[in-house]
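The complex is shown incomplete by one protein chain, all other protein chains being positioned as in the whole.
Let's turn to subunit A:
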Amino acid sequence: MKISPEKVAGIARLARLDLDQDKLELFAGQVGDILDYMDKLGELDTDAVEPMYSPVAHTTVLRKDEVRKDYRREEVLANAPEQDGQFFIVPRIV
């Protein structure tokens, strides 16, 4: 499948990546080759097959709705690029 650099740029935008022109062109070729390879799955008839998303059955584990403090606020904030001791700081949104 041929994938254009413009198409890759569109996908990159969705993934919050900003790639320069050289990389868009490189990735377009590589992504096209890889998708061509993946297209071989089309040879298999899977109409009646139930998809398998995980090897184990996922169950939603609910704990009791009790307030507890596993970690301290300063621990949670410690790796933030910007914080004020109470909150994560991000650029202005509105």
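One rule holds in what follows: a residue touches a chain if its C-beta (ideal position, glycine included) is under 8 Å from a C-beta of that chain, and two chains touch if they have at least 3 such contacts; residues count from 1.
We take it that contacts and distances are computed from a predicted model.
**Student:** Consult the UniProt record of the chain that does not appear here and report its protein name from "Glutamyl-tRNA(Gln) amidotransferase subunit A", "Protein translocase subunit SecD", "dihydrouracil dehydrogenase (NAD(+))" or "Acetyl-CoA acetyltransferase".
**Tutor:** Options "Glutamyl-tRNA(Gln) amidotransferase subunit A", "Protein translocase subunit SecD", "dihydrouracil dehydrogenase (NAD(+))" or "Acetyl-CoA acetyltransferase" narrow down to "Glutamyl-tRNA(Gln) amidotransferase subunit A" for the missing chain.
**Student:** Given that one chain is not shown, which residue among A:Q21, A:S54 or A:Q86 touches it?
**Tutor:** Result: among the candidates, A:S54 touches the missing chain.
**Student:** Tell me which stretches of subunit A touch the chain missing from the display.
**Tutor:** 8, 11-12, 14-19, 23, 27, 30-31, 33-35, 37-44, 46, 49-56, 58-61, 71, 75-76, 78-82, 88, 90-93
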